[in-house]
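Here the complex is missing one protein chain, while the rest keep their positions.
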């Protein structure tokens, strides 16, 4: 058998893709980026929270909050508290680790190393606050579920709602994320929010303040901004946006973070599918906003807004 | 080494978050809810169908329906029937268990315990009906895939369509879910529908009746309601809603379940992206509904509706 | 114990669902379909690329491109290159297999068997091209991330952007998918695109050409067509469509594939949520397209388009 | 490209191994066996306990018995009882299922179907007995561990002993298996014993009665028979056999099951490596049996037996 | 915060172990070895059969051979053949790959590359032979199981024997391994044998020829050599060796491979625990070999050998 033949067989069966060259070029690209971002001096450490870890934590918290419906198949009342205690403990232990990663990351990025002990004290404090809030959070979710059950004529039971409705999945994630946001671990909060976004197409910023009895039907395409404030018993449908009024605008390009820039929606408001509500305006108590309408002005309590209304409003605006 | 120092190390390395207190409070919250919902006397049993189990069942059914394209990589025609028979059997066995869980749950919630034997007889009956329907369901899906292939100029082959298109994923789930809905296990049906919703952003209620050759392109944001009736060879695009006309409304707040409240879409209709069709109206055979239009009245066969039309229509309505 | 009793117990505990009959009918349905599709003579082989395999490949490539942020938790700079080289190698090895599956499939469907050796040569060539492009692809993504960080007042760091933003997830997938599309493995490209679509609700056809610094905010419902061309530093928001103008249309029903039929968006354009841009039109450099507008004509550079504009435009069109 | 060439490629890439023929022949072989074993009429049901399930049950029971040493890494005293309760519950629930499988299997093989309800009552009774015995079983194991720690000069701590020693692994398995044996689920008992045998090379029949403070060092090759009775504080080394005296024998070939046929080893005996003790003899309290000796006669309390002794004994026997 | 302090924290939290240096030294060590073994020129390819793959293959073959006892829990007679066909197909497909790896490896080591096509033809041939042998192999195993059931007074049913007995596990592995050995894939055969060895402590070389009705009790420490020949209905106990007589020896150090060097054990022989039988001697039909005896000479049919006999025999030998 000729050497050429052998070498040909070898070349095909032992593929080679100049790995060394590509690894080197990728390193060069990374180094360029690090220089440009002023990160060349950072200790070489990957210590960022993990999306996968938070997914498991949320799953465990769901089980601990609703053991008989989101817990394991075999659960019985006799073993309920053991399951809750054990699962909660596992979730909090993992969350503690993620909190430390975020605090450490924050310290590192801000060039101010935090001492191991201080880090532990602070992260433990966060976990304790978080844990203490869970029972009240469960009560709030009970009201949300009840609202979804009452709000949807197709729902057969509260259990179906909890098991199936993407809006409920989204609000469970949001209430957990919002608590993390309040406890000043915004990166964890954001990851939890994005987990819900990916699962449901519902994008609620963890900063949004949302009252009890909140119901989202269908939900795909819903966007709720960071400084939105939503009252009690509010219902919204798919593709509703509660956004910032960014167009037209005459402000400077550098929008200040933290500025209240999203709508206030008062108690008992209903917003139908596709409606867009922009800017720090208020939708008054009990108003009904029709599908696909576009609102950038305050709406008094008890209003009923449909496309016809807004078209007129727009016409008037055009006339002005 | 001082005791204090030791104890300090211990406190940080052995974190404590008052688990007993939180577990107790969570139990209190659960008990409150159970009292309020009249569930305090229920046998303490978590027996609800499982989303994870249904995900696996649907995956297996997809393999059994399309073995050479959604089955395992190594399949050959010689082993096709073995794979189909084995996988189908596994899927049906698991489904049988889920059906029993739903029937049991239903009996429990309605306070009318069902005898073990009756439960088995009934659930076996459901599985047999379901299994018998699969070959026809496959034929229908073949027509759907053919329609998607013809309907999209970018499609290279029917295999690509089956492998990649979210609309196809959604319609496979729907046809399975609809069969479960017909067999009166609505909770399982709903879970299957929500699996598709989460994967594709397409939200089809399992109750919707959909003819052969149905094609959804892109699909994110599509919502199709429980009593919608869709003919043959209908195409719809992303963000189309076939919903209930809930606004404006003068009916009583307590909408009766089961009432036909969603549109009838006749054969060969095309509905472009973002269109909203509301209420028990009929879109006549062969009509074309333009992007973003808003329709709440019957549309005669062969109509072509664009935004301009609807605006005029709205203007007329306003004029009236 | 009576035989009847035994047999009754047996019937319930050993369920039977006429598996043979259903397996046979499913085979009949498959055979019908194969006859109709002219596939009866094909060698019985399931050799299609696998969605699961590509998901893992993309995950590994993400780690190899951004080791310190998307790689494993324990990574340190000392081990960075080893991780990159090893993970890249694993990803490319798997991708090589998927490329072979697509080439083989293509050859089979087109009834022109490819020799094992030619197949290996061609697929190796593709992998090498793909690998060589990765460092530049990483640089482009750095610009995208920077753009997202600057474009969103709520972003705290580039790391948060990379870790959390669905728009970033979508553009990473797209840049990989586009490279596969250029290397003529369109099925793989499409699967990668659909992975992103499922995760984020953002649907970008792998054929679309997109410049550096591309930013998508929120993203659910975004659709970008195959022949779209997007310049540098373009920003778009949720539910934006860059589609083909299919309505009204006077072309023949048989739209030719490959025809440029989607918009050209020039540098520095911003398109707000819900806007629909249809047909081979050009949005001029620096234009701002308002939320929910509907555009089917060229827009000159520097334009600012809001709903009021388009309504007038539509009115004029109606007047004509 | 010639048809032959295509077909050749196909034959190699679509291998065929006459699956139908082999499946049929395997069925024929099974049917023959069923006929021969009188099982042709049995309901076609695979319902046997599962080795994998029992492995997980034993693992969980180990964690529940020794939470701080064999439980999860993150355990703290605060969460100990939750872990124990939850894990015990999971193990018992799984064990209940395995017990039902054995009872059902036993009923089926003996052609006497058991009613669902009776089965549940009986299996629940077994689980309750088993669970009740666990605290005492833990106390006994504490004495065993203490004995191992004291008996081996190389042991550094009781924790090391529990974590590492195969003898301890074997005795934990045995005490669980023996309890199952007493509760009359001998198949489960045997499977647990074989799990230990596979892990450690120590083969203790679940029927053997073993007192507290039992210590096995090294252990590979140890065999202890079904009717062996072992006192308190006994130590044995690798390759010791406590077997039945089957050679020479003048009994009938059909040895009656249940007959006491293995040795009685009284308190405080030590048996060194490789010793063989056969038949229903008694090794008296405090005796020391040397390595490799072969004993088939009673040994009085306080004896010290070495190879020299036994050789003499044998010589005498020969002389007789 | 001082730079030193920062750097100290960094050094501890970003450990460094001179990875580059160790990787380089490991490469040097590998290169030395390759030079010494004349392997420096080999194509750099890891293509060896995989122990994990073979473990799965054996598991699947066990299920296919004994579906109702080693197959999945839910199996019913209705689905039996589907399970068998599907599982067998999966096992054979994987085995085909392993066979190719061994043939390829053999070709590579012997410096004689085999063409892809020839390799496929040969490996397919092996798989077909192997598959064809399975039904007969099952029949043989039925006889083995029957023998174990009859041979052990403690066995309650043939199912228990199949499920629990390490001797049965060992003989199933051996019969599969021996078939692979006959088909000239000795490396695969050896790996299968070692899987059994690790699980049971029973070490049977795949070359050994073993008749029907073979029973090993307890089994730990059994060693059976490559050229051993064992008749029908033979029983052996733990720690029995059927080995080569290597001591004392006057042959040259370079023992020729393939030479018959292990015992022939004729039909109906029983060999008790710890007996050592060495060299190409014959144990005549129906003989009984006592525990711990040491045999290096032929034993006539019907002999009963005990320690006393062999001692005398040894004495005579010394006398000579």
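We call the chains A, B, C, D and E, going by the order they appear; numbering starts again at 1 in every chain.
One rule holds in what follows: contacts are C-beta pairs under 8 Å (C-beta built on N, C-alpha and C of every residue); 3 or more make two chains touch, one makes a residue touch a chain.
Keep in mind the model is a prediction, meaning the values are calculated, not measured.
Summary of contacts with the chain left out: across D:88, D:148, D:264 or D:295, the touching residue is D:88. Of the options A:33, A:82 or A:165, the residue whose C-beta touches the omitted chain is A:82.
Of the candidate positions D:190, D:218 or D:245, contact with the unshown chain belongs to D:218.
For chain D, the residues in touch with the chain missing from this view are 64-65, 67-69, 71-78, 80-81, 84-85, 88-89, 92-93, 96, 117, 120-121, 124, 127-128, 131-132, 134-135, 138-139, 142, 153-154, 156-160, 163-166, 199-201, 218, 220-221, 238-239, 272-274, 288, 290-292, 304, 306-308, 311-312. Touch with the hidden chain on the side of chain E covers residues 12, 15, 17-20, 22-23, 25-30, 32-33, 37, 43-51, 105, 109, 186-187, 190-191, 194, 197-198, 201, 203, 205, 207, 220-221, 223, 226, 239, 241, 243, 246-248, 255-257, 276, 278, 294, 314, 317-318. Residues of chain A that touch the chain left out of view are 14-17, 19-20, 23, 76-79, 82, 116.
Everything that follows uses one rule, which is that only the chains that are shown with their structure count from here on.
As a whole-number value, the distance joining the C-alpha centres of chain D and chain E reads 23 Å.
Taking the mean of the C-alpha atoms as each chain's centre, chain C and chain E sit 49 Å apart.
Residue positions of chain C with contacts to 2 or more other chains are 14-15, 17, 19-20, 23, 43-45, 76-78, 116, 201, 220-221, 239.
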